[in-house]
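With one protein chain removed, the remaining protein chains of the complex are shown where they sit.
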Amino acid sequence: MANFKGHALPGSFFLLFGIWWSVKYPLRYFSEKVNKKSHRNHCFQRLDVIEGVVKIIFALIGMLAEQFVPDGPHLYLYSGEERSWVKLMNWQHTTMYLFYGLSGVVDVLTYSPLKVPLGLDRLMLSVAVFVEGFLFYYHVLHRPMLDKHIHSLLLIAVFGGAFSILLEVFLRDNIVLELFRASLTILQGTWFWQIGFVLFPPRGGPAWNEDDHDNIMFVTMCFFWHYAAAILIMIANYALTYCCIQRCKRNNGEIDIGLEVRKQKSDKSSHVALLNGSDEE
Amino acid sequence: MANFKGHALPGSFFLLFGIWWSVKYPLRYFSEKVNKKSHRNHCFQRLDVIEGVVKIIFALIGMLAEQFVPDGPHLYLYSGEERSWVKLMNWQHTTMYLFYGLSGVVDVLTYSPLKVPLGLDRLMLSVAVFVEGFLFYYHVLHRPMLDKHIHSLLLIAVFGGAFSILLEVFLRDNIVLELFRASLTILQGTWFWQIGFVLFPPRGGPAWNEDDHDNIMFVTMCFFWHYAAAILIMIANYALTYCCIQRCKRNNGEIDIGLEVRKQKSDKSSHVALLNGSDEE
Amino acid sequence: MANFKGHALPGSFFLLFGIWWSVKYPLRYFSEKVNKKSHRNHCFQRLDVIEGVVKIIFALIGMLAEQFVPDGPHLYLYSGEERSWVKLMNWQHTTMYLFYGLSGVVDVLTYSPLKVPLGLDRLMLSVAVFVEGFLFYYHVLHRPMLDKHIHSLLLIAVFGGAFSILLEVFLRDNIVLELFRASLTILQGTWFWQIGFVLFPPRGGPAWNEDDHDNIMFVTMCFFWHYAAAILIMIANYALTYCCIQRCKRNNGEIDIGLEVRKQKSDKSSHVALLNGSDEE
Partner (left out) sequence: MANFKGHALPGSFFLLFGIWWSVKYPLRYFSEKVNKKSHRNHCFQRLDVIEGVVKIIFALIGMLAEQFVPDGPHLYLYSGEERSWVKLMNWQHTTMYLFYGLSGVVDVLTYSPLKVPLGLDRLMLSVAVFVEGFLFYYHVLHRPMLDKHIHSLLLIAVFGGAFSILLEVFLRDNIVLELFRASLTILQGTWFWQIGFVLFPPRGGPAWNEDDHDNIMFVTMCFFWHYAAAILIMIANYALTYCCIQRCKRNNGEIDIGLEVRKQKSDKSSHVALLNGSDEE
C-alpha cells in the first residue's frame, strides 16, 4: 500500500518490538547479574516463543492487509486478459512480511521438540531483515529523488540491523548487540512513520517539493535525529528498568545476594558482560 | 552455453549438492548429540572425500560440455586467421567449473597422507564461489536489463554463500553455517533453472519483454520466493532426518544414552552447538 | 561553517584526542606488563570518565560555534516567511557534534552507578563516527570535483576508524586496535586542517584549481603522506613512553619485578598481548 497507512502499519510493528526489546534485554541483564543464569532462563525462553508467535501474527496481519485492501491484488498475481502483473508493489510488501513470518516460525521451532540448533532463529531474523533491505533497494530505483533518498536512509538502519543480528548468531545473548538491535528497530519504526508523513502528508498538508536539494539535506539530518531520539529512549528505558529492579531487590530482601556479585565471564569471546566493580546502591 | 541446457546443467549440480547437504548436516548434528564425536567422525570424513570426488566429476562434465558442444570452442582459444578470441563465453564457464574442480582436489588432499591443513578445503570452496561471482559480475555488464538483473540477483546468493563458507574456515563444523550454505546452494540451483526458463523459454513459449519494468519487479520478488521455498525444503529435510534418527534410536535401544546428553561446548567461539535442555521424545 | 575555522576546529579536537591516545595506550600497555592488571586499572577507568567529560565539552563548543557564529542559524531551523530551511550546513555539523556528545555521555554512564554494560561506550563512539561518515557522504554529493574528492578521502579515515572501533566492542583493551584508532584520529585531525588550507587558502593565497586532474592526484597522495606522518608520530610517542617507563622503573627499584614478567595471555581471542621473551634492558 503506497499510502500513509501502508507505512504506519510496519512502523508500528517495528516500534512495538523495538520498545519491548529495550525493556526486555536490560531486564534480563540485571536479573542475570543478581540470580544464577539458569533460574530465570526458562522464563526468558518462554518469552522468545511468545515473541515468535507475535511475529507470526503481525506478519499475517501485514500480509492480509496488503492483499485485501480495496485497491489490493486479492491474491491475483497475473492478469491473463491484460497480459500484465497485478499490483506488484503490494506483492513485494507481502513478501517482506512473509519472511518475518518465517522468522517467527523458526523462533517457535527452536524451543519445540525438534530442537532446531540455537542460532538459526537469529540467522532467520537476519535473513528477513536482509530480504527487506534488498527488496527496498530494488524497489525504489526508479522513483523521484526525495522518495529514493528517504528510503535509502532506511537502508542504513536495515542493513546495519541485519549485520548486527548476523553477529548474534555467533555471539548469542550479547547484551550490547541486543541493545543495538533494539535501537535500530525503534529507528526503523519511527522512520517508517516519518516516510509516511513526508511522502503522503496527512490531513491535506502541503506536499514536499521532491526535487528541492534542501529537503534532501534536511531529511538526511532528520534521520540521525531520529536515531538520537532512539538512543535517548533506550537510555531512559534502561534507567527505568534499573530502578525497578533495585526497588524489587530491596522489597524482596535480595540485597545480600546483590552485594556478592562477582566478575562473571559469561562469554569468553566478548568482554561485554564483564562487571568490574561491586554492585553499589 | 548461453542456452537453456547451459543453465540447467549447473542448476542441477547445485541442487543436488544443496539437497544432499540439507540431509547430511542435520544427520551429523543429531548423531553427534547421541554418540561421542569421534565415533562417527571417521564415517563423515569418508563422505567428505567422496564429495570431493563427485565435485571433480561434476566439474569435468561441465568443462567437457562447455568445450565440446556442437557450437563450443573445442579447446581453441585464439583464431589466428580472424585475429579474434574463440567463444569466450564458453571459456568463462569452463573457468568457473575449473575452480570447483580445484576445490574438489583440495577436499581429497585434505584427507590424503599430505595432510593439507584443515580449513584449506573450505577456503578453496569459498574461492571457487567468489570466482564464480566475479566472473558473473563482469560477464553481464553489457546485456539487456532483464538479463543483467536476473544474474545480479544470483550474485546475492553467490557472494552470500562465499562469505558464509569463508566463515567456515574459522568456525568449522558449525551447523548453522552449514545449513545456511545448503540453503543458498539450493537457491542457486533453482535460480539457475529459473534463469533458463526466463531467458530461453523452452517449447516455444512466449519470450519475456526484457525492458518491461514490471518483469524486473516480478523477478526480484520471485528470487526471494525461491529462497522461501529453499527454507521450507530445509525445514522438511531437517524434520525428516529427526524422525528417522528417533526411529533408529528406538529400534537400536539407544534411548538410555540419548537421555544422558549433556551440554557440549564443542566450539567455544560460537554458542551454536549448545544444547540447553534434555533430549525429549 | 564552510570556512577555514570550521575545519580547523574539529581538526584540533581530533588531533588532541589522537595524540593523547597515542601516549595513553602505550602507557597502559607498559604498565600492565610490569604491574598486575587490577592495580592501575582504577586509574585508567578514571581517565575514561575524564575523556568522556572532555568529549562532552568539545561537542558543546562545536555545537555552540556552529549555531552562534555571525552567519549561523542561531537555532532557527525553518524560516516561515521564506518557506525554506535555514543554514542546513551548520545544522548538519551540529548533528555531527551532537553524536560525539552522546558518546561522551555513554562514556560517563559506563562508570556511573547505572553500570551500563561495557562495550556500549565503544559502540556509541563507533556510531558517532559512522554518523559523521554518512553525513559527509551525503554532504558532498553535489560539490566541485576537488571538494568532493578531498572529503571522500576523509571518508577512508572515518569509516576505517568506525569499523576499527566497532571491533573494540568485542576485543576491548586490544592494544593494536587502540593504536590503530589513535593513528586514524590523528590522520582525521591533520586532514581537516589540510582541507581548510586547500579549500579556503588563508592570508589571501592563490585558490586551487578545483577541476585540475593533477591537483586531485596530488591530494590523493598527500592524504597518504599524512598517514605516514601519523605513523611516525605514533612510533615516536611509543618510543618516548617506553623510555619514560624504563627510567621510572630504574628509579623506583621496580627492576626485579620487571624481570619476572611472564607470558600473559590476557585475551584468548587475540594473540596481541603475547609477550614472547623476557624484558631486557
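Here the chain labels run A, B and C in written order, and each chain numbers its own residues starting at 1.
Everything that follows uses one rule, which is that a residue touches a chain if its C-beta (ideal position, glycine included) is under 8 Å from a C-beta of that chain, and two chains touch if they have at least 3 such contacts.
Please read these numbers as outputs of a predicted model, since none were measured by experiment.
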item	value
Chains in view touching the one left out	B, C
From B:F4, B:F134, B:F197 or B:W225, residue that would touch the chain that is not displayed	B:F134
Identified contact with the non-displayed chain, of C:L77, C:M217 or C:C248	C:M217
Selected from C:M89, C:V176 or C:C244 as touching the chain missing from the view	C:V176
Residue in contact with the excluded chain [from B:V116, B:L155 or B:A228]	B:V116
Interface with the undisplayed chain - residues on chain B	41, 45, 84-85, 88-89, 91-92, 95, 98-99, 102, 109, 113-120, 123-124, 127, 131, 134-135, 138, 142, 169-173, 268-269
On chain C, residues whose C-beta touches the chain left out of the figure	29, 156, 171, 175-176, 179-180, 213-218, 220-221, 224-225, 227-228, 231, 235, 238-239, 242, 268-276, 279-281
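Operating definition for what follows: only the chains that are shown with their structure count from here on.
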item	value
Topology of the chain contact graph, where touching chains are joined (line, ring, star, complete, other)	line
Angle, in degrees to the nearest 5, of the Cα rotation that carries chain A onto chain C	90
Relative to chain C, chain with the most remote C-alpha centre	B
Same or different contact residues where chain B meets its copy chain A, judged by the half mark	different
Cα-centroid distance, chain B relative to chain C, in whole angstrom	43
Whole-Å gap separating chain A and chain B, where each centre is the average of the chain's CA atoms	31
Set of chain B residues in contact with two or more other chains	269
